[in-house]
Every structure is written in C-alpha cells, then in structure tokens.
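Heads up, one of the protein chains got dropped from this complex, but the rest are sitting where they should.
This part shows subunit A:
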Amino acid sequence: MAKTYDYLFKLLLIGDSGVGKTCLLFRFSEDAFNTTFISTIGIDFKIRTIELDGKKIKLQIWDTAGQERFRTITTAYYRGAMGIMLVYDITNEKSFDNIKNWIRNIEEHASSDVERMILGNKCDMNEKRQVSKEKGEKLAIDYGIKFLETSAKSSINVEEAFFTLARDIMTKLNRKMNDNSSSGTGGPVKITENRSKKSSFFRCTLL
C-alpha cells in the first residue's frame, strides 16, 4: 500500500523520573486504563498521527520508561531522534536543575541538529510550585530553546507542545531540502518537486 503520510518524526521524552513524561503520552490521564499486565510490561513507544498545514505527520514517541534512573540513556536511544522534549516538574527544583545535565547528555549523544523543547510539567499544581515560570523561560532563552508549561493532568499545552516541536522539525527539513536543491543545481529552486514527494525520513526497526 502506498504511504499514507507526508512526514515521519521520531521524538523522545527526556527528564528525571517522576516528572510526568509518561503522562504526557496519555490523552486521558485521569482515566488511564492501566491493566496490571500492561503497566508491568511498560510501553516502549507510541505512534500518533497529527495534521499540520495540511500535511499528515506520524510521530513515533519514545519514553525512557525509567532508564534515566540508571543513567543508561546512551547513543542507542538517541539514534534517529529528530526532536526531544526536555521535561521537568515545576514542583521539583532538582528536576529543573537537572535539565542542564540532560542538555549536556543530548549534546554528547544525539544528532547535533535535533530540535529541542523544554516543558515545565505539572503546572496544575501551582500551590506546590518550586520553579517560577520566569525561571523556566530564562533557561530556555539561554539555550535558544522553546519553552512551555504543561499539565498532562489537566491537558494544558500538551498537544501544543507536540505540534510546536513537529512544526519546528518540519520547517527545518523543508529549509534543508530547499538548500540542497538550490546548491545542487545552481538554478531555480523547484519547491513543488520537493513538497510533493512522500518522504520517509526515519524507518523504525524493532530491535
């Protein structure tokens, strides 16, 4: 069957354990079904389909699922990643301080042009807040990364976060394609040719 999508992006969720990374992958967090069987095994990744500017985008989203506790997040996990959500918990200062370490980890192991975004999660728990929104924004500006406060529990900004990251990846890819075609021929840029192509930038192989 012909490909039914325009783009395929591999995204990762990174951050300390307990910041709610897994919950960002639920649409109905309160309501999660969670059979013993499934919560025992754990989820490896999810495929989600979104539409952006009339383009159908498949997101393959990986959760570290506790690996971060053992500091075993290495090159293998980052391989092929095109976007990374750096997640901290606004009620946990330590998880915010560690974002810098995670960024260093990414710089060490991930592709240099991976798109990044910082999320301050659990923003529904304002009464327990330890990290101000301004502090989050400042960190993001320092690194030149986009920032949003999210609440997986109250579904605040979760979809926006994934849409924003996907849009940034798409913009970067389109720019790259246009650069390539213009530098290659030296002639006029044939945008239509590039855009009509069904692209598969990442093929997943189950290990």
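By definition in this document, a residue touches a chain if its C-beta (ideal position, glycine included) is under 8 Å from a C-beta of that chain, and two chains touch if they have at least 3 such contacts; residues count from 1.
The rule we apply is simple: contacts and distances are computed from a predicted model.
K.L.:
The complex has one chain missing from view, so what does its UniProt entry call it, picking from "Large ribosomal subunit protein bL17m", "Cytochrome c oxidase subunit 6A mitochondrial", "Dynactin subunit 4" or "Guanine nucleotide exchange factor MSS4"?
P.N.:
Answer from the UniProt record of the missing subunit chain: "Guanine nucleotide exchange factor MSS4".
K.L.:
Which subunit A residues would touch the chain omitted from the figure, given the whole complex?
P.N.:
Subunit A touches the missing chain through residues 1, 3-5, 8, 25-28, 31-38, 41-49, 58, 60, 65, 204-206.
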